[in-house]
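Contents: one structure, followed by commentary.
Only a single protein chain was left out; the remaining protein chains are all shown in position.
Now for chain A:
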Amino acid sequence: MAKRIRKGIGARVAGFLHDWSIPRQIAGESVMSTAARSRTSETLRPRLEEADRVGTGICPFCAVGCGQLIYAKQGRPIHVEGDPRSPVNQGTLCPKGAGTLGMLLSPERVSTVLYRAPRATEWEVKPLDWAMERIAQRTKRARDETFAETLPDGRRVNHTLGLGSLGGATMDNEENYLIKKLFGGGLGMLNIENQARI
């Protein structure tokens, strides 16, 4: 930019005339291609060229199930667009789906484990392994203390009402299956619910 300002007036006029698209449009060139060309545009390359990986995504918002193509470079997403092959959306996306990349790369994203001790006023960052072990221990203790094998009249229930799980509609089928299997089939939890009922 600074370099261009130092150019002589003649060079600047010539440059402007070269970049000015209106005469080319009047001459009948397409505004979608050649008439849109400028010196700047000639140096632009689609960011997709930089992708080293592309995969099929499904839009994570509503249940229409639009296909997406997710492009990544060195393990980081660089572009998300509608999958033109999908008979659901044929390449289109709504404002939410079109903003998916902004969600993945949101500056608000939290990527460390946060822990709040009882009565604490602030979060503290903790190692994932520590949190997993503590959650497992707390789960076991709550289950063991609340598990009922029978009702007072002797009828068998084999359940705990002291543990609950909320959520599932934003997740994959495989995840839901393991939640129901572990919490319900393994631990005897019954309070398992998700967004389907709300």
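General observations
Everything below uses one rule, namely that contacts are C-beta pairs under 8 Å (C-beta built on N, C-alpha and C of every residue); 3 or more make two chains touch, one makes a residue touch a chain; residues count from 1.
In this text, contacts and distances are computed from a predicted model.
The unshown chain of the complex is recorded in UniProt as "Formate dehydrogenase", chosen from "Molybdate transport system ATP-binding protein", "Two component transcriptional regulator, LuxR family", "Formate dehydrogenase" or "ABC transporter permease".
Which of A:31, A:48 or A:166 touches the hidden chain is settled by the complete complex: it is A:166.
Contact between chain A and the unshown chain involves residues 53-67, 70-72, 75-77, 80, 85-89, 92-100, 102-104, 106, 108-123, 128, 131-140, 142, 145-147, 149, 151, 155-198.
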